[in-house]
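Only one protein chain is missing; all other protein chains are in place.
Chain IDs A and B follow the sequence of writing; residue 1 opens each chain.
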Amino acid sequence: MTDVSASTTAEIAREYRAERARRAKRAAVLKHIFLALTSLIMIYPLIWMLAASLKPDTQIFGDIGLWPGTFEWQNYAQGWNALPVSFTTFFWNSTVVTVLSVVGNVISCSFAAYAFARLEFSGKTIWFALMMMTLMIPYHVVLIPQYILFMNLGWVDTYLPLIVPKFLAGDAFFIFLMIQFFRQLPRELDEAAMIDGCSPFKIYWAIIMPLSLPAMATAAIFSFIWTWEDFLGPLVYLNDQADYTVPLALRSFISSDGVSQYGPMFAMSILSILPILLFFIVFQRLIIRGIAMSGLK
Amino acid sequence: MLKFLRRNFAGYAFLSPWLVGFFLLAIGPILASLYLSFTKYNVVRPPQWIGLEHYFYMFEFDDRFKKALQVTFTFVVISVPLKLIFALGVAMALDKGIRAIGWYRALFYLPSILGGSIAVAILWRQLFNYEGVVNSVLSLIGIQGPYWLADPDYALWTLIVLAVWQFGSPMLIFLAGLRAIPQDLYEAAEIDAAGPVKKFFAITVPLLAPVIFFNLVLQMIEAFKSFSGAFIISGGSGAPLDSLLFFTVYLYNEAFSFLRMGYASALAWVLLLIIALFTIVAFWTSKYWVHYENERG
């Protein structure tokens, strides 16, 4: 008797478990369908742009298809030379500005972050609060006085207004990100280094920096992406087309009334975001961790 | 004195780039901008003191100013909540160890990283063209789409869609926040026979409140600051009929198209005050609805 009832309980339990597993599986499938559809919608415009860059002009508008009937590779060649100045120059300009900005940001922001996270000095709390406040200040508010300042220095139509501020730790976001990272490193390391005869600079250089490579890389990547995409700065400071960065050059496609050049325009658009895409693919992990780290904690 | 110097030397040495930047490029310009806002200044002739006249004019007579405020507020009020709802929804679908989460996460984040670029703004202009892809898709389901970019009633929606499309970074922050919620709370709720809706409102929302709050403040500031999308899509002017006249676009044109630097500075200060006000209000009200984990009851 007891034997029988025991086996039925076990059966019911098994049944119940199986039912639960089935339901969980169904939920997972539904979730995947939802996520896959959403991500398709999300990504569709970008793929469409890629396709459009290879379509003949007449096929672009209203064509929701993602497969160009004929591949118009010369869109790229045409686009490259569509403006009076070739895109070789624009890419070179962008590269110069971006590389110098990244270097400046990483050095100057890590300096400030090291001071805030590791050194003792009077007034530290006040400076820290002020630094956090600058996170909120919109660029538009400081834009005009900065413009007047750089104009008086004779820096308009040069890259200096775009690069020099990066060496002055202008982006509090990076300082904040690095402070968060530095604080995770045990303080006893600094102290051991102090006893080992390190100056504060040596501690920064030989201990903190080598141990913070992920944070430095994250800051460098974001700095790269934002500088590469930056539009307002170049728009205000660069007037000569030969000095344009890639985003400014792209804008010339719309304003120069070369209305019929949609294919070449998209070709150059694709090329302009290519470096960012590559960075994103390679450093995806660091980027995503960087967002989560600076956002929380 | 010597001791004081030695104790503070290293800290201020490391902080010095930031300090220079802070005074020259942040606080200095903010104060200069306040001064300029009380003057007439066109770069060519020296500033001319006119007191509060700009502010009077702005609030009494300047209809474009009011239009710009209205456009910007509408944009913020609609796009930020939509973006956050989207971000939270997708983050919740991604939470709890779904397969291929890395892929989804990357795909959902991609638009955020490209969204600020001119390439995407250009793409958007084409997608929402009357003969563009969006209307083609709508016609598939029998809807005749409007003249998105030419109709003042619809133009702003193109930018709202563009903003919502970039829900990636709040999503990542939500995801990190969801991970931090202890799983046993949900299990306890399940034992207490709470359904999914109940669990969402009784556990997820209150425990995620600090993260929601953080995202809200951050995204609001971002939305007030947004510029390049509106600038490119409206052709630089805020057209059609000023329906894309974002505050930042208006400010830029006053300053750099019409060289009314004094008036533009006054606009900049209004923007600064609005953002500060929103931030303060958000912080101030947060104590009524944000529950921090380490708070003692």
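Please note the rule applied: a contact is a pair of C-beta atoms (placed from the backbone, for glycine too) under 8 Å apart; a residue touches a chain by one contact, two chains touch by 3 or more.
Heads up, the rule we're going with is that contacts and distances are computed from a predicted model.
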Query: Of the candidate names "DsbE family thiol:disulfide interchange protein", "Lactate utilization protein C", "Acetolactate synthase" or "Sn-glycerol-3-phosphate import ATP-binding protein UgpC", which one corresponds to the UniProt protein name of the undepicted chain?
result: "Sn-glycerol-3-phosphate import ATP-binding protein UgpC"
Message: Can you say which of A:211, A:232 or A:277 touches the chain missing from this structure?
response: A:211
Residue of A:99, A:189, A:242 or A:274 touching the missing chain in the full complex: A:189
Task: Return the single residue from A:198, A:217 or A:232 that touches the missing chain.
output: A:198
- line: Logged for subunit A, residues touching the omitted partner chain are 186, 188-189, 191-198, 202, 206-207, 210-211
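Note that in this section only the chains that are shown with their structure count from here on.
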Distance from subunit B to subunit A - Cα centre to Cα centre, in angstrom: 16
Query: Inside the complex, what are the residues of subunit A that reach subunit B?
result: 28, 31-32, 34-35, 38-39, 42-43, 45-46, 48-49, 52, 60-64, 107-109, 111-112, 114-116, 119-122, 124, 127, 130-131, 134, 136-149, 151, 165, 167-170, 175, 199-201, 204, 225-226, 229, 231-232, 236, 247-248, 250-251, 253-255, 262, 265-266, 269-270, 272-273, 276-277, 280, 284, 287-288, 291-292, 295-296
- line: The answer for subunit B against subunit A in the complex is residues 4, 7-8, 10-22, 24-30, 32-33, 36, 43, 90, 93-94, 98-99, 102, 104-111, 113-114, 116-120, 122-127, 129, 131-133, 135-137, 140, 165, 169, 172-173, 175-177, 180, 211, 214-215, 218, 221, 224-225, 227-228, 231-232, 235-236, 248, 251-252, 255-256, 261, 264-265, 268-269, 271-272, 275-276, 279
